[in-house]
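We show some of the complex, not the whole, and keep each chain where it was.
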Amino acid sequence: MLDASTLWPFVRDLRERAPLVQCITNFVAMDMTANVLLAAGASPAMVHATEEAADFVELGGTLSINIGTLSPGWLGGMEAATIAAKRRGTPWVLDPVAVGATRYRDEAVARLLPQTPTVIRGNASEIMAMAGRRDVAAKGVDSTQTSPAARTNAIELARRLGCTVAVTGSIDIVTDGARVVSLANGHPMMTKVTAMGCSLSALVAAFLAVTRDPLLAAASAIGYFGVCGELAAEAAEGPASLRLRMIDRLYTLDCTTFADRLKVVE
Amino acid sequence: MLDASTLWPFVRDLRERAPLVQCITNFVAMDMTANVLLAAGASPAMVHATEEAADFVELGGTLSINIGTLSPGWLGGMEAATIAAKRRGTPWVLDPVAVGATRYRDEAVARLLPQTPTVIRGNASEIMAMAGRRDVAAKGVDSTQTSPAARTNAIELARRLGCTVAVTGSIDIVTDGARVVSLANGHPMMTKVTAMGCSLSALVAAFLAVTRDPLLAAASAIGYFGVCGELAAEAAEGPASLRLRMIDRLYTLDCTTFADRLKVVE
């Protein structure tokens, strides 16, 4: 079973190497995502236009794609960037926000999947929708399902696409189709802060720059993010102070606290 | 006269029901708006593209439209969403940011008004511009007028359009053309934080999911927001800590404090 001694070195490497992470993400999450990545030690760059998205991939960073606040111009940039990423072997993360909620989102995901994301991170409703379940409906961008309910779908999806799938919620499940890791950090108040999932997806992309194993990258990001989130929540007076304290914690978290808090349950 | 015993049940219901609120808003306000809605208990979704804005209305949320940082693609999405809202009977809020400042904004509002907003929320300059006053000019997005100066225009506008109009400022005036409610919560330092008015408009849309009376929805949102804002300002060291404390307060405010603080002056 994974533990802090396996995952902490990636947190340390991220801080030391400050890898470039190109993000094509939604308007709500941009500020939070950039600040989360900076606090964690990465060097984020938001570059989305079709005119330059692929050129920017050539600079050698990893890539994070998030389809919240989607529109045709942005989808074009996402497609260009992911095609360049595939050709170049750049690891990339897909966050399929609210897939299943509208036909447009389903079609967008269908255009990106041929470029095979390294990691897909979503909530339970999103992962179930991507696995073809039409019997579950989300409430807008929020999940109506728990992560364990999506476990089988996540494994199937990982096998079918040949990628790693992370379902986050009160329990977080990461699988590459063969291995399954479950983590249990975090705090319910984190659902009252916008862009938590979105910035976590970008953080997975940052960890893909320091380990070649996507399962470990996703588990590191989720464990690190979850520990910081619960520490922040315990000291917070509400969602805004949670957010502030969490970003501060990403910057200051030490190995001992990480090891004390990390809950890998499987 | 309205009091806390009338308005508090809507605050409580919002927290319990967590209604979906679709927002097509400006780039500056997205993060703040999403966090305000989450802290208040709603489930916000920012979905604007013409390709899906109307489809998303069918999911059954209420709708908030804000014309800050406007451009043609976004206006198309706003038009599609409001047409769907009108057809479906979905309550929607219009925040006519900086209307009167450029011809483009006037034309944008003219395209949205046939879909009859349930509530219009603006500052005094915006409401006076919408009422056809060409003798007053705003300073960019900021009002140069006080709310009481816009009182008559607000009543006229509400009657002419058959909707509820809220003019916010140091005094907040809400009218459906027949009834008029005035509130006096808030704090001057709130004008030093961006997206305050914008997120309040979206909060009105959230309250439209828990009461069918638009006047009560607007008054609830304004009273709740104003009480939290003044409590936050009293403890703040500047605009950024005001913003943080206000979002925390939206999450933690209790009925007793609300009743102690609420100032309905008419």
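Chains: A and B, in written order; residue numbering restarts at 1 for each.
Assume contacts are C-beta pairs under 8 Å (C-beta built on N, C-alpha and C of every residue); 3 or more make two chains touch, one makes a residue touch a chain.
What you are looking at is a predicted structure, and each value in this text was computed from that prediction instead of being measured.
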For this file, in which 2 copies are placed, how many copies does the full complex count? 3
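We take it that only the chains that are shown with their structure count from here on.
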Taking the mean of the C-alpha atoms as each chain's centre, how many Å separate subunit A from subunit B? 32
Which of the residues in subunit A end up touching subunit B in this complex? 26-28, 31-32, 68-73, 98, 101-105, 139-142, 191-195, 236-241, 243-244
List the residues on subunit B that touch subunit A in their complex, please. 18, 20, 22, 27, 30-31, 34-35, 38-39, 43-49, 51-52, 55-56, 59, 61, 73, 243-252
